[in-house]
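The complex is shown incomplete by one protein chain, all other protein chains being positioned as in the whole.
== subunit A ==
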Amino acid sequence: MDSIFNASGSRTDQLLLRAEIDDFNTAYAGALDEGRLQDWPGFFTDDAFYLITSRENHDAGLPVGLVYCEGAGMIRDRAFAIERTAMFAPRYLRHIVGTARLLRAGDDGTVESTANYLVLQTLFDRPESTIHQVGTYIDRFRLIDGVLKLQERRCVYDNLLVPNALVYPV
């Protein structure tokens, strides 16, 4: 991976990596938008960290998250709990993820990137879809058996006031 970011790394390699991350994000959004919550944990490594937090907290270095998962177990617990136990009005969500921006490659074979996202929510009793969350993913990927997985995803949202409740993952 490291070579991709070297001066000698080819432009094509960089484009391919970005395309791969964009494909990843598209698949990730697809799983959530289609309500396949059980597939969502599969996008993460076993030691993954997943966080949804406000830009207010992120900028101030404050650690809390609306969702704070250490490890794939907690991510699976959340998917399970939301799907099986949580009470909320039915809704559709749609994730619009922008093109990834590659930041750097770590010596340990990780890749850091960001991508802006928009989550639209549609409730069944209103005609309009509302912008439920606007933010950016701050990601660290790792290749597991040749497949990109998220070792860390921080979803940092700009709209500090969450509209009522955030049910599904971002």
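Criterion: contacts are C-beta pairs under 8 Å (C-beta built on N, C-alpha and C of every residue); 3 or more make two chains touch, one makes a residue touch a chain; residues count from 1.
In this text, contacts and distances are computed from a predicted model.
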{"item": "Per UniProt record, name of the chain withheld from view [\"Tryptophan synthase alpha chain\", \"Peptidoglycan glycosyltransferase MrdB\", \"ABC transporter permease\" or \"Anthranilate 1,2-dioxygenase large subunit\"]", "value": "\"Anthranilate 1,2-dioxygenase large subunit\""}
{"item": "Given A:Glu34, A:Asp47 or A:Glu70, the one touching the chain that is not displayed", "value": "A:Glu70"}
{"item": "For subunit A, the residues touching the chain missing from this view", "value": "52-54, 56-57, 60, 62-71, 73-74, 76-78, 81-82, 84-89, 160-167"}
